[in-house]
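The complex is shown incomplete by one protein chain, all other protein chains being positioned as in the whole.
Right after this comes chain A.
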Amino acid sequence: MIGLKGTLNVIDNSGAIVAECIRVMSGARFARAGDEIVCVVKRARPINPNLTGQAASQKVKKGDVKHALVVRTKKEMARPDGRYIRFDDNACILLNTKKEPLGTRVLGVVAAELRQKNWMKAVSLAPRIV
């Protein structure tokens, strides 16, 4: 249940660490796993100055506004078979304008709701789906 001002851990290698939600794209008040949000990067990994231009431009800086996909929520989610699942933190992966993951790797477990909502590229990058 991610809404305005909700903080999420960013679990891809785009360079961001913490993001804050500023808008839920579906128009609802809160986003769940598998929903797209717009977020601001609150903390990012320092970009290595030795890094070449192209790789450096792909990394994200603090203050960048990006679209993101919520992959884990602390609020329990109902599965269609009556199960409930909840994680210990809120997490997201950043997306580019074409709704594809910005980073090249996803680090950590993601919810199976992504598959249900057809985020196939993100699912293929995920090391573990619960």
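Of note:
In the analysis below, a contact is a pair of C-beta atoms (placed from the backbone, for glycine too) under 8 Å apart; a residue touches a chain by one contact, two chains touch by 3 or more; residues count from 1.
By our rule, contacts and distances are computed from a predicted model.
Its record in UniProt calls the unshown chain "Ribosomal protein L19", which is the match among "glyoxylate reductase (NADP(+))", "Ribosomal protein L19", "Transport protein particle complex subunit" or "AP-2 complex subunit alpha".
Residue A:R86 is the one among A:R43, A:K61, A:R86 or A:R105 that touches the chain missing from this view. Screening A:R32, A:K59 or A:R72 against the full complex identifies A:R72 as the residue touching the chain left out.
Contact residues of chain A toward the unshown chain are 72, 76, 81-89, 91, 108-109, 127-128, 130.
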